[in-house]
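Every protein chain but one is kept in place in this view of the complex.
Coming up: chain A.
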Amino acid sequence: MIANLLQEFAAPLSSEQVNKVKDALGDLSLEQVNWLSGYLAGLAATGAAVGLKDVSEVVGQAQTLTNAQSNAAQALGAAEASQPSVNPKAATNKLSTILYGSQTGNARGVAESLYQQLQSANIEARLVDMAEYNPKQLKKEQRVFIVVSTHGEGEPPDDALELHEFIHSKKAPDLNGKEFAVLSLGDSSYEYFCKTGQDFDQTLASLGATRLFERVDCDVDYQQASTEWAESVLALVKQSSESAARDTHTEVTHTEVTQTEAKQAEISQKGITPNQDDESNRPHLSVVTPDVAGSRAHASAVTSFNKFNPYTAEILDVISITARGSSKPTFHVEIDLEDSGIQYQPGDALGVWPVNQSTLVNETLSLLSFTGEELVTVEQQTKSLKDALTQDFELTQVSPGFIKWLAEQTKDDQLIQAATDKSMLNGLLANSQVPELLQSFNISVTAEEFVAQLRRITPRLYSIASSQQEVEEEVHLTVGLVSEQRNNTSRNGAASQLLSEFSTGDMARVFVESNKHFKLPDDSNQKIIMIGAGTGIAPYRGFIQQRAAQSAKGQSWLIFGNPNFATDFLYQIEWQQYLKKQQLSQIDLAFSRDQEEKVYVQHKLLEHAKQFNQWLQQGAHIYLCGDKDRIGKSVEQTILQIIASEQQCSDEQAKQILTDLKREGRYQKDVY
């Protein structure tokens, strides 16, 4: 049958070639043929790279496959079958570059995990943070895997800004012959869900690059989708590298493939990402990027604790650090890392896995007439609905999917409208917790069906407010209580509620997320300007603790804003002490509600424009931390304005100056 088809369609082939092909294919299984089709397509796509001059030679290679790797091919074929439509042109040995743009560390985590899997499979690859990536390099790439998150109003993470801008600019190169695939991370409760990933996906394609497979958009519970995506990548890359490897040497062993198989099985079963402690299993490292080995930032991640293997830490103290009457209740939380060995640097974040309040869980259960004893399966574990709602699913946040489901269940006009009307939907997402939406309806649903509509719970990240040089085996957080009074009920953020209600001795599951883009200058003589509002003051407490412990000579300037002096001057006594000891050189304060006209940190910056520019020209590092909309945008605008006016340059030049500062690591932001 094969021969007939070949004769029918294969006009370019001589009859001799047809016979050879027939011979080669004769006893291959269906899976093997499937695999080979992709391989051949890949060869065709990049013929020059593998010197595809002699067709017979090629077919000869293909022949070797038949008696060597059928097991491997089967395994890979199986993996492939579960994947989104794979472009069959992919199979060649190309250097893969994993590029990630991460704000909170999730995208980086996925990218690192993929990189490790590739390494374990002995496949050459590079892992590069977009922030450190020279966009001009793009045209030299062969195959690029992009993992990128989206923030705010569809904006790229800071680290991805430059590359994102570049590919949309006139300088963007022709990417014909390049291959790519995109994994985008986002939060479907935002209007521009996964927009940055979409941008990369569409723009790279429009620049001529070949999409290896469809983009995958992940919601906040990205774990499963990203694992599947990584499996697709792994299978595809392995496929091509193995066939290419066979070109020169065929010693890819059966055992290695089995290892990979086993690992994949583990991943899909437990839903965990392999840790770095797998390193001992690796035959050797390929290209080592500074991101993974040796970097200071990564000192944090050396311990075995991570996001999916959090450390259960004891709460030492929870203190309200805003006074009575504050409009922004804020808590200081001290957590004991004891002998966990967890290390962090000022500027890093602490992830906290929230647990839902029992009142919220009970409210949800009773609205659906559940007892809580119903059994549900979460990651192949059977547990009570009550436990699942407490630990595994978000009740304080709802997804668009949940609203659509609820609309279908209830046929409620408003919900149906919300399901299609973006702005209505966003309003609902921003202001509803799960029980609030259930309140008005009488829904009959099984426990399994119900939890299937809920998001998986995700850890909340808090900028660390301490330095280990000062607090040693403790970690401190500054937590703003997310709380709103709606319909006579307090609706609170899951983690902030948890943290604020903790008392000494309670336990929390935590892990460190390093943030190498928010770090003190290596040179402690360097000046620093710390701009923050609200809980954005947290990393600066860590910075100053660190600098005080090191007796750093560099001057430091804190510009802080919050509503009221009397109630909201976070860590007031400590700053006074640092000023007294001259460990903090200067402080400027913007208390927005202490006078009729609102005064924000950017106003304080403008007041000190000359000094700000002077410090800048003396090499100061600038830090920005706080609410993205209120601090991120307006302060950056003000900084640009100051640069333009003080350095008497155009807005464009000011932008360039700031971009350069960013590249030098002298302008760092931690906005959320």
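One rule holds for everything that comes next: a residue touches a chain if its C-beta (ideal position, glycine included) is under 8 Å from a C-beta of that chain, and two chains touch if they have at least 3 such contacts; residues count from 1.
Everything that follows uses one rule, which is that contacts and distances are computed from a predicted model.
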Protein name, per the UniProt record, of whichever chain is missing from view ("FeS cluster assembly protein SufB", "Response regulator", "Outer membrane lipoprotein-sorting protein" or "Sulfite reductase [NADPH] hemoprotein beta-component"): "Sulfite reductase [NADPH] hemoprotein beta-component"
Absent-chain contact - pick from A:576, A:614, A:637 or A:656: A:576
Touch criterion as defined above, residue of A:594, A:627 or A:646 at the omitted chain: A:594
Chain A residues that touch the omitted chain in the full complex: 319-324, 332, 565-566, 569-577, 579-580, 582, 585-587, 589, 594
